[in-house]
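Here's the structure we're looking at; comments come further down.
Only one protein chain is missing from this complex, and each of the others stays in its spot.
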Amino acid sequence: MRHLLTTEGMARAEIESYLDDADEFVDVLARPIPKVPALRGKTVATLFFEPSTRTKMSFDKAAKALSADTVSFSPGTSSLKKGESLKDTVLTIEAMGLDLIVVRHEATGAPWRVAAWASVPVVNGGDGAHQHPTQALLDSLTLRRRFGGRRGGLDGLRIGIVGDIRHSRVARSDIHAFTALGADVTLVAPPTLLPLDTTGWPVVTAGTLDDVLPELDAVYVLRVQAERGGASVFPSFAEYRSRFGMTADRLRRLKPDAVVMHPGPMIRGVEIDAAVADDPRCLVLDQVANGVAVRMAVLFQLLGGTRGDASRPVERPAERVLVGGEQ
Amino acid sequence: MSATLITGGLVLEEDGPAVADVLVVDGVVADVAPDLAAHGAEVLDASGCWVGPGFVDLHTHLREPGGEYKEDIASGTAAAAAGGYTAVVAMPNTDPAVDAGHLARFVAERGAAAGYVDVMPAGCLSAGRRGTALAHLDELWEAGVRLFTDDGDSVEDAGLLRRAMEYLQQLGGVVVQHAIDRGLAAGGHMHEGTVSSRLGMQGVPALAEEIVVARDLALVRLTGARYHIQHVSTAGTVALVAEAKAAGLPVTAEVTPHHLAFCHDDVATTDPVFKMMPPLRTAEDRRVLRAALEEGVIDVVATDHAPHAPHEKDVPFEEAPNGVIGLEWAAAVVSSVCNLDAETFFTRMSITPAAIAGLADHGRRIGPGRVANLVVFDPAGEWVATTTVSRSGNAPYLGRPWRGSVAATMLRGRITSAPVGIRR
Partner (left out) sequence: MAQRARMGVLASLLAPDRRGDSRRRPLNPVQRGRKGEEQHAHVEPTRLPTRQGAFCLCRVVAVKPVMDPEDVARALRRIAHEVLEQNQGGDGLVLLGIPTRGVPLAARLAELLEEIEGVEVPFGSLDIGLYRDDLDRRPRTALGVTSLPVPLDGRTVVLVDDVLYTGRTIRAALDALADLGRPARVRLAALCDRGHRELPIRPDYVGKNLPTSTVERVMVRVGEIDGEEGVWIESPALTTTREEQP
């Protein structure tokens, strides 16, 4: 049984296999009837403890496009308000007969706990500031489709991640995925928003965006997270924008083929100007579209072929050992 | 009359370790010499084992009164006996907190009734552990309390700490500090470092401990009070302790088995069984702690045995309470990860802790006329635990092999713990 909990330590081949399948699902989603029966009869449960519209809807759409049924639990309306523990919630909904759980939780490591309690595959929809693996996969797919066509990785691509990296699970997942696929990653942030200790991280850090801008193929803009103390670690939004914001002026200084990305939701006028968000080089809408395809690939891989060992070849005639002769 | 003959062990006698038999009659060591005759005594074969004073833990949470669903005095002291202990100091952060004499007496009496180990209650430094006014220190002293701590919280108010030190210095009590600065530690769940950065989790910097210790040592210099640092976790604190001892200050320090065994790389699993305060630090800190224990800069091993019910610990890491249990594994861990000879081993586990607490009948080398509070310890015995004697199961030691097992524990001549495999 496989889970998708983190991109840390994921082999390049595994990432590419998700992207390759996702390419096919992009085509499926473009059909007049964007639905295939592959996961018919399966039920996907989404357990979202943090507010989310886009990710939850994306998983929902992905499951339905594969003909799976979906069930959703959110803390506001559920038994969790009555004091039920997370463990009991997981065991209860599993007893109702579910085939996969997607969980988002503000506590780091919660999906690992869920995977320990549940006997079905678990997908991490985002835990604390730690990991958001499907976001990293869809970001990787978007870059690959833009720069590499339908094959391979992101070799040699120079990607800059800008913003509140310290509190960003998207950044942590992206760093592992992008570097595993061969890209060069630069982190751009004020000291208060860089992770405290990046020893051993496969990245370069920079203190100003303008210095690295001309060399980047992709600028990945992170949200300023007000709910994680964003403004309190920086003097003002205006000052943030002037030093780190993706402004129209900075867009002009990018290489002509370079692109801008954002995990959403965007705060126009702070980390990204409206003009940039609406520019054709901003791939946000591609990211969203690719997100459904990537999540289809994830659900398909985790739920298709769950029984059986992939290393065992099929159609092998039964081997029986016969030992005879003198003993 | 009850008599037990412990044969063939390496006995920690007054002059040092020697292979000998120990005859215990009516709770007192009657004779120590090679090849003693049994004369109807029950014989315990201790060949290959060390025989020494039973271990003494300066830092145990028995959770009674108020937290009995996690542990109570009976179950906690049973776990202690299983781990080779004959005496424990019970931390006062119960509900109600032990800040008055009658509560201390309650804890001691419950311990005596259970009969596994001698329980010495510790008392709060401040009333209700609120950190604003002193607790009833005299009353607690009369009730037998010798160690005073707000464990669970540090005493932040330097003025209050100074008054407590001056008061206890007169009585001869020990000021025991849980050294973690509340402001620097706020919101932190693990050590602030490379692993917390990777996990995106808020961390507690090493400085949070060192800053409190540095301040407190200045107050020790001023007042001359006996001062004991709980659960030392950083190399920086070790350096401060070494410096203070070199200056002749009356400072002692303890280290926990979990800080000797694990480091923050283990926390990367996000399993709450590795969550405690102070948190597991770097591998380098761990190396310094082990060396400090071997050399004696750190005086004793103390478990900070902190039981929590399964439903409390089986939650996401950040939501879990701090604490792991350790009474049953302390000796095994020390034996597995440190290089201690029998003399040093018993000094750290029994002799020095008993001296700090002022427990006259514990931590004494084996000799005729002394109360028989003993442990028989096999330093080479390999074992793996899958269950706990404690009511709680939050032990990071489960399922792993350790080298060093308790063959038998004896409290005043009565065997309190004889795990499977004891040879009779």
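Per-chain residue numbering starts at 1, and chain names A and B are given in the order in which the chains are listed.
Keep in mind that, in the parts below, a residue touches a chain if its C-beta (ideal position, glycine included) is under 8 Å from a C-beta of that chain, and two chains touch if they have at least 3 such contacts.
As the structure is a prediction and not an experimental result, all values here were calculated from the model.
Visitor: If you put the missing chain back into the full complex, which of the shown chains would it touch?
Guide: A
Visitor: Check each of A:Arg54, A:Arg151, A:Lys255 or A:Arg268 against the chain that is not shown and name the one that touches it.
Guide: A:Arg151
Visitor: When the complex is taken as a whole, what residues of subunit A touch the one chain not shown?
Guide: So the residues of subunit A touching the missing chain come out as 16-17, 20-21, 24, 27-28, 31, 33, 35-39, 66, 150-151, 300-301, 303-312, 314-315, 317, 319-327.
Please note the rule applied: only the chains that are shown with their structure count from here on.
Visitor: Where the CA atoms of subunit A average out and where those of subunit B average out, how many Å apart are those spots?
Guide: 45
Visitor: Give the list of subunit A residues in touch with subunit B in this complex.
Guide: Interface residues on the subunit A side: 8, 85-87, 105-110, 112-113, 128-130, 166-169, 172, 195-200.
Visitor: Per the contact definition, I'd like the list of subunit B residues that touch subunit A in the complex.
Guide: 189, 192-194, 196-201, 203, 269-271, 311, 314-319
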